[in-house]
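A single protein chain has been omitted; all remaining protein chains appear in their positions.
We just call them A, B and C in the order they show up, numbering each chain from 1.
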Amino acid sequence: MAEHTEHKHEPNYLEYQGKYKGLLGWLTSTDHKRIGLMYFYAMMTFFLSGVVMGLLMKLELIAPGEQLMGAQTYNGLFTVHGLTMIFLFVIPGVAAVFGNLFLPIMIGAKDVSFPRLNLFSWYLYMIGAMVVLGSQFIGDGPPDTGWTFYAPYSLKTNTNVVFAVTGAFILGFSSILTGLNFIVTMHRLRAPGMGWMRMPLFCWTLYGTGWIQLLATPVVGITFLMVVAERTLGIGFFDPALGGDPILYQHLFWIYSHPAVYIMILPAMGAITEIVITFSRKTVFGYTAMVISSMAIAFVGYFVWGHHMYTSGMSSTARWVFSFITFLVAIPSAIKVFNWTATLYKGSINLQTPFFWAIGFIFVFMIGGFSGLVLGSLATDIHVHDTAFVVAHFHYIVFGGTGFAFFAALHYWYPKIYGKVYNGKVANIGLVIFFTGFNLLYFPMFVLGIMGMPRRYYDYLPMFHTPNIISTVGSWILAIGLIIVIVNLLRARKGSGKEIDNPWDGRTLEWSIASPPIVENFEEVPTVDHEAYDYK
Amino acid sequence: MSENNHHISSYKDHLLVLLILIFLTVITVAITSIELGPFNTAAAMLIASVKAAVVLLYFMHLKFDHKIYRITVGIVLAIYAAVIVVTFFDYFYR
Amino acid sequence: METTTHHEDLHRDDTASKLGMWLFIFTEILLFGGMFIVYSVYRYKNPVAFHIAHEELSIPMGFINTVILLISSATVAISISSIQKGDRKLTIRMLVVTLLLALTFLINKYFEWGAKFEHGMYPGSDLMANLSHGDMLFFSLYFFMTGLHAVHIIVGMILLGVSLYKVQKGLVHSTRFALLENSGLYWHLVDLIWIFLFPLFYLIH
Partner (left out) sequence: MYSETSNFVNATDNAFFFIIGVSVIFLLGITGTLIYFIFRYNKKRNPVATQIHGSNTLEVVWTVIPTILVIIMFFYGWAGYSPMRKAPEDAMKITATARMWSWSFEYPNGIKTDTLYVPLDKPVALALNSLDVIHSFYIPAFRVKEDMVPGRGNKTWFIAQKEGAYELFCTEYCGLSHSYMFTEVKVLPQKDFDAWYAMMADTTRKPAESGNPVAEGKRLVEKNGCVACHSADGTKIVGPTFKGVYGHKVLVETDGKEREVLADDEYIKRSIYDPNADVVKGFAKGVMVSYKSQLSDEDVSKIIEYLKTLQ
């Protein structure tokens, strides 16, 4: 069905003129593709500002003592950097951008089930983002609690915690509604013949993600509301001075925030799966195993939150229970890695930029995941908890995982989104520099952590100096790579690329339609009569 | 999914369910007013759960809807219960 | 969700709306679920204080409100049956009764809270600040949870009010009642939560 693509009489979604023109036409559009792109532009802006904050932090850490800023500024920076990156970039991340753009197309639908709700989610996202970022400028200075808002410090500090927490609450709502929309869409709008087990695997990961969003986010929402109530009304929930239990706050926070890391990684894994398949021109190895592992990650991931709290004073029983379940959650990830590798076997691999990003993803994801195993084990976590080791772990797996997947997906679907082609050679050069810088930046942090340098440290002892220098230099290399990648993509958009409907010979439905897609995706809803990836 | 099975509950059923719910409420108040020690809480929560089940099944129509709803409600409640249990691994053993 | 139901008929999918509503209800359950976890942990840690504090609450008041909510749940259920049977008048009457009951619930709550306030017991008051830790937690939770529940009552009333309006306008009728059905589901959820709040705060010791 991928062959016949005689269309072009309908305007594509980028050019389409509805009731309103220009910017307003976008801001009022309920077209899932436009909403996806609006997420994309907003997210890139936030991402770049978060990136600049990261760069500033690294500059400060290039040597002991004060370099650029005071401790208060630094503490504000890592808080806002964490908030921006987590709540504004990676949690919506791949799901909100590429899920919105391609989920309906991949299952053969004209839009999501609730297009207006979808637009509403975007507005919530923007409002939440404004409130979070507003906490920088309004009130008593940027919050300085870390993105975790641990009580009782978050209840005591003079800074603008209420604002930041409220913003995170709103963002949570946006995330819930997106998840809800996707789940209903997958239940209701699959094209005729598109059975559950024929859905592309990216959709399956979004399905799992949707459930986590629905069931985990409200818990942190209510926790944040309690913090707001405690700060504004002076009632006691978590402040030990009023009888509260600060450890309960940590439980509630991580009941959400651990599953949230799987909100970040699942869609990323889905996108990587699509790319690996397309570029090896071969159906996936172990479709069912991939589906089961996605759902298993979503499910088991719900019960491991305590591994962030091994040193908090939890009961010993709880500690080993959480440690044990944490190790179990690594298994489905392992299954995915093995299946990706096996998919390449006897393929006919097309060496293009998105594929290289995907391989980069697998590599850094493994390093991140393996360091997760170190953290999951009790004895070793006692040593490296709250040190630079943890910082290295999550940058490897969040930035390395979700971030790499984001760029991989961007390079993969770019021709579909814009109908343009970028310069593959420059993109590859950018990737190599990016990859080098990335490892230089974050690998030394593992060393620092094992040496014992705590995280959230504005200043450090001279014994930690050398790895910090390497790390800072790495951040510059990474920056150069990132700039090359982004400029290359921007130039492709401006320049005149060739228009191509299916440049990589993909077999999922989005490759069977025009690039860029027309407003309602399909001239007529397709009927599916084969498995998800029918390479012959 | 449930498009074609239009089960409409009768008014009488609704009233009957209401009576049962009020009756259960009275029982809860009665039971908790006598000293039962720890069983107090257990009894109250048990009856509340029965009431909740009645509301879910009849008022919220789960009994007559497509089974996907029953399954998902069951899974969600089970996950929530498991979260409580896991949390109490900490508090019980401190 | 209300926004989801009035699409052009072309895109209308009542089952989708209902599924969406159920999913939304799940998030609400987990929202209150988070608070129930807090409640059970603090109850476990401060059994005596919680026992004594709960005696400050009036059981008759709580009981009356419970019954009110149960009745209102039944009336909503009846209104949904009747709209399916095409009995518009009964639907309207039942919805009006429901809204009145909801209002009564809120008025009761108002007096209940009002009495506490008069005794100087409200969030941030000196009295509350000087309570023992367990009492403090109990009343913080009491105000927070019943307060949030009241917010849900108001949201439910808005949903039912909109449905009532649309029934009157004839926009919701025997073959198109998803909006009313979903508002009803939401209302039952509000009832469901109260079914747990009542024994937890007023009864058990």
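General remarks:
Just so it is clear, a contact is a pair of C-beta atoms (placed from the backbone, for glycine too) under 8 Å apart; a residue touches a chain by one contact, two chains touch by 3 or more.
Remember, predicted model here, so these are calculated numbers, not experimental data.
Contacts of the undisplayed chain with visible chains (whole complex): A.
The residue touching the chain not shown here, chosen from A:Thr45, A:Thr341, A:Thr466 or A:Thr527, is A:Thr341. The missing chain, though absent from the display, is touched by one residue of A:Met44, A:Ile62, A:Ile127 or A:Leu378; that residue is A:Leu378.
Shown as candidates are A:Met126, A:Ile362 or A:Ile429; the residue that touches the absent chain is A:Ile362.
Of the listed residues A:Gly25, A:Gly139 or A:Gly286, the one in contact with the hidden chain in the full complex is A:Gly286. Taking the complete complex into account, residues 71-72, 75, 144-146, 150, 152-153, 155-158, 240-241, 244-247, 280-289, 311-313, 316, 319-320, 323-324, 327-328, 330-331, 334-335, 337-339, 341-342, 344-351, 359, 362-363, 366-367, 370, 373-374, 376-383, 385-387, 450-452, 454-461, 535-536 of chain A touch the chain not shown.
Criterion: only the chains that are shown with their structure count from here on.
Chain A and chain B have CA centres that are 37 Å apart.
Computed centre separation for the pair chain B/chain C is 15 angstrom, with centres defined by C-alpha atoms. The set of chain B residues that touch two or more partner chains comprises 1, 76, 80, 83, 87, 91. Residue positions 15, 19, 26, 30, 33, 37, 41, 45 of chain C each touch two or more of the other chains. On the chain B side of its complex with chain A, the touching residues are 1, 76, 79-80, 82-83, 86-87, 89-94.
Chain C meets chain A in the complex at residues 1, 3-4, 11, 13, 15-16, 19-20, 23-24, 26-28, 30-35, 37-38, 41-42, 45-46, 123-124, 128-129, 132-134, 136-137, 139-141, 143-144, 148.
Remark: chain A residues 187, 215, 247, 251, 255, 299, 302-303, 306, 314-318, 321-322 touch chain B in the complex.
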